[in-house]
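All protein chains of the complex are present and in place, except for one that has been dropped.
Let's turn to chain A:
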Amino acid sequence: MSMAYPLPSGLSPATVTNTASLIRIVTLALISGAAIASRLFAVINFESIIHEFDPWFNFRATKVLASQGFYEFWNWFDPTAWYPLGRVVGGTIYPGLMATSGVIYNILHALNLPVDIRNICVLLAPGFSALTAWATYMFTKELKDESAGLLAAAFIGIAPGYISRSVAGSYDNEAIAIFLLMFTFYCWIKALKQGSAFFGMLAGVFYFYMVAAWGGYAFITNMIPLHALILILMGRFTSRLYVGYSSWYAIGTLASMQVPFVGFQPVKTSEHMAALGVFGLLQIIAFSQLVRSHLSSKQFQNLLFVAVIGTGILGSLAIVGLTYKGWIAPWTGRFYSLWDTGYAKKYIPIIASVSEHQPTAWPSFFMDLQLLMFLFPAGVFLCFKQLRDEHVFVIIYAVVGSYFAGVMVRLMLTLTPVVCVSAAVALSTLLDTYIDPVEPLVPEEAAPSASGDDSTTTSASGSKKAKKPVFGLSESTTTQSTPKLRTRPGIFGLDARLVVIFNAFGMLSFFVFHCTWVTSNAYSSPSVVLASANPDGSQHIIDDFREAYYWLRQNTPETSVVMSWWDYGYQIAGMADRPTLVDNNTWNNTHIATVGKAMSSTEEVAYPILRKHDVDYVLVIFGGLIGYSGDDINKFLWMVRIAQGVWPDEIQEPNYFTPHGEYRVDDQASTTMKNSLMYKMSYYRFAELFGGGQAMDRVRNQVMPKHGPTLDYLDEAFTSENWIVRIFQVKKEDLLGRDLKSANAFSQGKKRKRSKPTVRRRAIV
């Protein structure tokens, strides 16, 4: 056998295996280290702080859990959220994340390591990313081998598509969910391969953990049945499939029903019906196989076949019928909008308004996965080449995952693992082929030219190499009677190997640079604290949010109710500790629409709403001064739309546009726009800031009128350094019973204007 390069000889197989496993362990440890380290940019660039919006609620709930114990947390009714309704927290959340941090917190304290709960929360996501890398390694190992597994682990460790949801401080359900997703899938594949009830049970247990942790568990609920169904359709029903699926479904479903938020959904909603249906189908098929193995009569078998098909059809008809009758709830909006993509915008603007629910343009895919993006189809191709049961799983996951990721940006997260796995299979096969030192056997006619060529073109690369093919030829001619038949495909020569390996190495290094850049620049901003660059290049921290929230905390009574758009509800509750009207748990559309109506109506209309809801302060986000584009004026149309959904007579979206259909805020803005509470609060005294110069809104690039809006029913209470957060106090009713507008006019010394001179009485001629 000819070799392209020499391998060390004389090593015992035991040494090789031991060294290989040592290297694997070291590599996995290094990958975990890299995965954790690359998620710490946020802590290094800013500080150890909880990010964004939802994490603030999770953090607050975890604090309750850590300080008051699990039962208090479980029964927690939060009267300050959704004022005046309140919120039953225990029954409306996925408690897995908080429970995980709580367990870690208690273990560390039992070990006398007094770690702050905040630091556990901040560092939970990076920690779990190391576990994800390990789970991905195990999963890929089942598909191909350990080397592909290591590549996949490295990919998922640093792929920005996953980092975007798991940087330090991003304390959200997804932080632990991807690990659970991958590990459940690994257990499922393992159960399927071995027909092992143990791994099926393990898959069920981790499925339960996943259900307790993330609403995206429905992805597993439908992926595994889909895989099982396709295996059945491919004629691959085995008792292994039966054992694996049944143990997963029975244990997983029963366990998942223990989560209060899920309850009886697994038998009552359409999202879960596929799993139930496939479970039933498997029972029918297993039963028929059992009967068939005990019977010989042909007719009876036919009868049985008909009976089985009939039962299947009856079963599915029953499910359809129950859905029709309303016993089984149809698909919920959030899931339904994945299929009918226009659905959300039409019927549930609150879902459509979330930026995570927008469709994905291709640059996002490339930004998040770069090199993996084109290794991915190659890997799927290789899966088709082998097409064992587990490869079928990866193929289904790849197709379904890429569709979902295309429909919603946030589902890029569920696509990332399969892309990493599939890309690792492709790249590892490529490297296997080109690193393997064994050269193919050369057929007779090709040999002379090949050896001659080798010696002339690659004489510089050493004589040993040039000789090898000749040697191989002599061997093959002596040992084989028909040398024309190739016994083993392979690569000739060292240079050909080096070219491909060098190219692969270059691509991988580029990927590492890309990931580091994307992570540090795009995905590590806490969004609570903003960073900008000073003219000299140094970092300037914009800390308006915390400034304003702490102002609320320090200067207002604890019971004062703050109204803001729902995006900021969790942050106000978490940082300012004040009751809010609406927050990011968007469970009550009408309540949100009420806030939307108050924001988009005139002061006179809004004031009774504010007073009826005991609102003391109104908080708006305004980016016009420093160019912060995520401000409330840019979100304003969604408030209008959501309010319009409930009060179509009073709020109409077209009224907020100019006659030309433009969305403007300068003096050409429509009257409705100019009179809306949101507009008035945002631009109140904005023009004064420019001291007679041109007042420029730097987000919308429009010149504001010299005389800004006036407020009668609210008072400016606080405006942060860069004007990002503005807080207004709602005035109490006038003591003399006048409406506040005329009271204001009176105190400013304006004469009361009569609206219309009353008709003078005159004698009718």
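Here, a residue touches a chain if its C-beta (ideal position, glycine included) is under 8 Å from a C-beta of that chain, and two chains touch if they have at least 3 such contacts; residues count from 1.
One rule holds in what follows: contacts and distances are computed from a predicted model.
Candidate names were "Ribosome biogenesis regulatory protein", "NADH dehydrogenase [ubiquinone] 1 beta subcomplex subunit 7", "Centromere protein M" or "Oligosaccharyl transferase subunit OST3/OST6 family", and the UniProt protein name of the unshown chain is "Oligosaccharyl transferase subunit OST3/OST6 family".
Between the chain not shown and the residues A:G493, A:G596 or A:G624, the one that touches is A:G493.
Contact with the chain that does not appear here is found for just one residue of A:P114, A:G326 or A:P363, A:P363.
In the complete assembly, the contact with the undisplayed chain comes from A:G661, out of A:G10, A:G661, A:G693 or A:G737.
Considering the whole complex, the residue from A:F198, A:F381 or A:Y550 that touches the absent chain is A:F381.
The omitted chain makes contact with chain A at the following residues, 341-342, 345-346, 358-367, 373-378, 380-382, 384-385, 387, 395, 398-399, 402-403, 405-407, 426-427, 429-430, 433-434, 440, 442-443, 446, 449-450, 453-454, 469, 486, 489-493, 495-496, 499-500, 503, 506-507, 510, 513-514, 517, 521, 648-650, 652-655, 659-661, 764-765.
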